[in-house]
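Take a look at the structure set out below.
Every protein chain of the complex appears in place save one, which is left out.
In order of appearance the chains are A, B and C, and numbering begins at 1 in each one.
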Amino acid sequence: MVTPILLAALGGALCARAGVFNVALEGLVLVGAFSGILGNYLTGSVFLAVIFAVVCVMLFSLLFGYVSIHLQANPIVVGISLNFLALGLTTFCLRAIFNVKGTYYDKNMVGLPKWDIPLVQDIPWLGGVLSGHSPLVYLTIVIVLLLHLFLFKTIVGFRLLAVGENGIAAKSMGIGIRRYQYGAILACGALCGLAGAQLSLGQVTMFTEGMTSGRGFIALVAMMLGQSSPLGTMGASLLFGFMDAVSIRLQGLSIPTQFTMMIPYVVTLISLFFFKDKGYLAEAQKTSGSSR
Amino acid sequence: MLLQMEQITKTYGELTANKAVDFTLREGEVHAIVGENGAGKTTLMRILYGMEQPTSGAIRIRGKEASFGSPRDAITSGIGMVHQHFMLFSSFTVAENVVIGAEPVKGAWFDRRKAVERVNELSRTYGIPVEPERKAGECSLGAQQRVEILKVLHQGAEIIVLDEPTAVLTPLEVKELLAAIRRLAGQGKSIILITHKLHEVMEVADRITVLRGGQVTGVLEKAETNVEELSRLMVGRELAELNKSRPMPGEASLRVDKLLVRGDNGKPVVDEVSFRVAQGEIVGIAGVSGNGQSELIQSLCGLRRADQGTVALNGRDVTNKLPGVIREAGLAHIPEDRYQWGTAKDRTLVENGLMGHQSKFSRSGVLQKKRIHQAVSDWVQKFGVKTSSVQEKAQNLSGGNLQKLIVARELAQETPFLIAAEPTRGVDIGAMEFIHKQLLDKRTEGGAILLVSSELSEVMKLSDRILVMYEGKIAGELDGHEATEEAISLLMAGGKSKHE
Amino acid sequence: MNKRKEWASSLLHPAMAMVFGLLVGAVAVLLVGASVGETYAEMWKGAFGSFYYLTNTLTRATPILLIALGLSMAFRAGFFNLGAEGQMVLGAVSAALTALYLPGPGWLKLIAAIVAGVAAGGIWAAFAGWLDAKYKINLLISTLLLNYVAIYFAGYLVAKPFKDTTGSAALAQTPMIDKGAWLPKLFTGSSLHAGFLLSIAAVVILFWVVRSTSFGYNLTMTGSNGQFAAYGGVRRVPMMLAGMMISGGLAGLAGTVEVLGMQYRYLDGALVTPGYAWSGLMAALLANSNPIGAALASILLAALQTGAMGVERNTEVPLEIASVIQAVIVVFVSAKFGYSFIKRRKARNDRGSAV
Partner (left out) sequence: KEKDGASSPSPGAGGSAAPKSDKKVVLVLPEKIGVNPFFQLMDEGVKKAGKEFNVTTKTVESTDPNAFEQNLRAALADKYDLIITATFQAEDALKKVAAENPKQAFTIIDTVVDLPNVRSVSFREYESSYLLGALAGLSTKKNVVGMVAAADIPLIKKWTTPFEQGLKATNPNAKFLVNYVGGFTDPVKAKELALLQFGQGADFIIGASAAGDFGVFEAAKEKNFFTSGQDMDHTSKDPDHIVMSQIKSTDVAAYETIKEFVNGSYKAGAIDYGLKEKGVGLPFVTHETQTKLNPFITQETINKVKELNDQIVSGKLVLQNPLAQK
């Protein structure tokens, strides 16, 4: 459930740490979801399909990088346009390649397998939550840890943080800002590709136009709430996922649906009272343009 | 010859910042560059460091032509630069700041422990003390300066460019820095030092290049010149001696009683301070930076909450009032940090000049743009601010010229009381003389001035009374006309030096 | 840098960017095997081809422009408001309900509805501002989240208590507002309504406020360097609340004129689907928060949208490709080429990365 959001949020966090505010997550995930299905259709292998999705989204995010870094376009404008572009492009390709409108669904297409973890799956209740997911879900947990190590323990990660913290100073140290920002954007593309693949090959095995349904924006919120740290982002995504589950279960009660659907957003807002300004936030705002 | 810069010319639009400049550096020498604000010193060094490309001209290192497309190239050629405005990552530790770009590794990992060790080692070798595990943003300006130098040394620079390194330092820190510079030169490093303080030049430099209006007006051996000749070459005229008349203090304009301000950790940073500033007098505050001067000023201006005590300005209680209200009550303020408090960098000079004058230059909320434009143009002319137009963005002005604009703006408030914090920081000697004269004139007209400066000579030259701050308290008061440097230094040190 | 040059370059570069955007769009058209000339001709016709289409474009530009103007004011004060959508929706629903349930003559309803719409949007935005000022809650996140809350809440109002009970009533919408409270159309047979005049008035007023009043100056300075403004006696919190209030108020007005001038009722989703808020955000950013620039950028974005509709209607190019071309052009319009490219880069580097 939270995996696509978390993956996209991690990508966004990486960009934010490099000083790029990436609002194109929604579009990137959508492209990932489509190319996952396309890859599966072309190669017949889910594994290759995931790779294909990752590569396609990286190409797409290269466009983001080129226009916002090389052509110095405003990253937010580019991000918003790319969201529109992704929607148009995937819908068009759906029609051009699969000759369907709306949804591509093939009962015989094989999605990502579900892996059961031995022992864990036998734990009552918890086993059902922790086990029986697609490999990408487990990969995501690994990615969170790797990203954490990468950012805070390696040299490349350290320099990436430097670029985001103070671009001019980094440049004066001879650190190529562009290279790091490109790297972050490409990595974000790869993560969004995985997010899309998990959406269209893991959670379901189909593609519907606009199937991201705002998940990319939730990822944006999760990334900001998690202060662009991998662990924080994971926490924020889990919080959101949990509240979403709560909200679904409240639907049957007498509260109007519109209010139960508000719950995840309101709770996230309230959680901001507890996780505020830990120093990094100010930096995040600087890079995202709100110079407070 | 280690470094030759030949016929360097750099133009920005219609403005020529460097015009056919020749500059040479010998191995192991300390070479000072002096010149007025906007003479083109920083520009020349930015070209050397690959941050700007010269419009024409060539750079040779050990006779071989070099071209620097970026700082990276300059760094590989053994050039390091400490910028006029620091280039630090404030949320990183000192050690991280020093090693960035050439970090120690352990396998695939960034070895932070080794980084600390290396910094300690460098620090010992060159006698430059720092606290490697402190966040750079929390360090005093002096310490940040030292971090910058260590950073350059860590990169293995042979040629070290220091752009106005002493502008923000206290006298003690200056002394330590100059000693470190000599030590570095002694160990074979070659140093280019930009400064406005000619006595520093005479103290450490081997050779001196003087720039004026983008051109070289002299290259001199230290031994064969003197302060007078240098200032003549810089300014193009003789400097007059300032004459300070005896004060005729009137009524108290500012009364501060038992003012207490707590720092972020809850400890008092200004500790029950009481003093008066009367009309027609200049009161100087001296002290090692970090002893509460900044906090004192900020709480006087309403930019920081005072926890106890009262501040009265021209008979009104202004304790913890909003900055706007306090200005209304008759306060103008030359801030100590011109970029943080004093300007909006991406705005024009006119817009920067308007700040604090909004009500004067508007009628029922509508700005009178002609008058503002005229006023700012007048200031630019009167203070000799070098700029192509008053519509220039503030960030394109050299540091000193921007400072002149701020001083002009605040003097033009014509308030009975003025806080002048580091009013001549980064300003050339000609302009400094001019600003000093303006402050004295204001005093003669009956203005009350609180001067806060880490430049002892400035405090001594201008003040009628000198208060020395130490650890948030006023450690003593001296008569400005009789105080000696020794007496002040003793109070500043509180009996023992703070920097040991 | 003198003024005239700056003007020239500020015009030249969008033009260059347009050309480049059109070139890339042409590639997309060629890829689907349609004729580039015909496609662009239809695009032009759909946007400006006749008086009717021109008014269509201006109608579409109206809400985008109002939102862009509002966001510009928040940006000027240094606050990034991502909540225009929610502010617009709340403004729209408040205006609709006021016009429906306030007794009195039509003109009174109309005026009261406009006031209610502006106030609702303004207060909703100021609420986010207040959360920031008082509790240091990141404005970017809070405004984004408050969108969902506002949209669901408005959806609830029109799906349950204030649902349309006349007609087929299948949609979540309010009943239709009395004719007396409609914003008049400017020309018969065209959709352009008096809301457009309101938006033009807003451009003029804000342009004047920003350039010539001390309030505008204080707002700009707060955004440019908040500490400097504080030092000069400008109070940050009132400035932020004012900036957010104006921003949200104009977004609310955008929703209001759509209700009173176009749909004559609040229809759930009708303001969200067209993505007015996102277009407005892009226009404000493209114009660098300048009111006149925002007007031009809004018309450009609206023209691209109406042009794309024309392409869809009259060529074999499918709707999706029309929207692809539109997105591609916007991407490249925001790019900075040539001379200004170098200049901007410098400015950016000096300021760190900036919006």
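Everything that follows uses one rule, which is that a contact is a pair of C-beta atoms (placed from the backbone, for glycine too) under 8 Å apart; a residue touches a chain by one contact, two chains touch by 3 or more.
Since the structure is predicted, the reported quantities are computational estimates derived from the model, not experimental observations.
Listed by label, the shown chains that the missing chain touches in the whole complex are A, C. Of the options C:71, C:219 or C:262, the residue whose C-beta touches the omitted chain is C:262. Within the entire complex, the positions of subunit C that touch the omitted partner chain are 52, 56, 59-60, 155, 159, 163, 165-172, 176, 189, 191, 258, 262-265, 267-268, 270, 273-274, 305-306, 309-310, 312-313, 319, 323. On the side of subunit A, touch with the chain left out of the figure occurs at residues 1, 91, 98-103, 105-107, 199, 203-206, 208-211, 213, 248-249, 251-252, 256-258, 261.
One rule holds for everything that comes next: only the chains that are shown with their structure count from here on.
Contact counts per chain pair peak at A-C. The centroid of the Cα atoms in subunit B and the matching centroid in subunit C are 45 Å apart. For subunit C, the set of residues that touch two or more other chains comprises 350.
Residues of subunit C touching subunit B in their complex: 1-3, 212-215, 217-218, 220-221, 224-225, 227-235, 347, 350-351. Chain contact summary for the complex, subunit A toward subunit B: residues 153-155, 157-159, 161-162, 165-166, 168-176, 279-280, 283.
Touching subunit A in their complex are the following residues of subunit C: 32, 75, 78-80, 131-132, 135-142, 144-146, 148-149, 152-153, 155-156, 159-160, 223, 226, 275, 278, 281-282, 285-286, 318, 320-324, 326-328, 330-332, 334-337, 341, 344-345, 348-350, 352-355.
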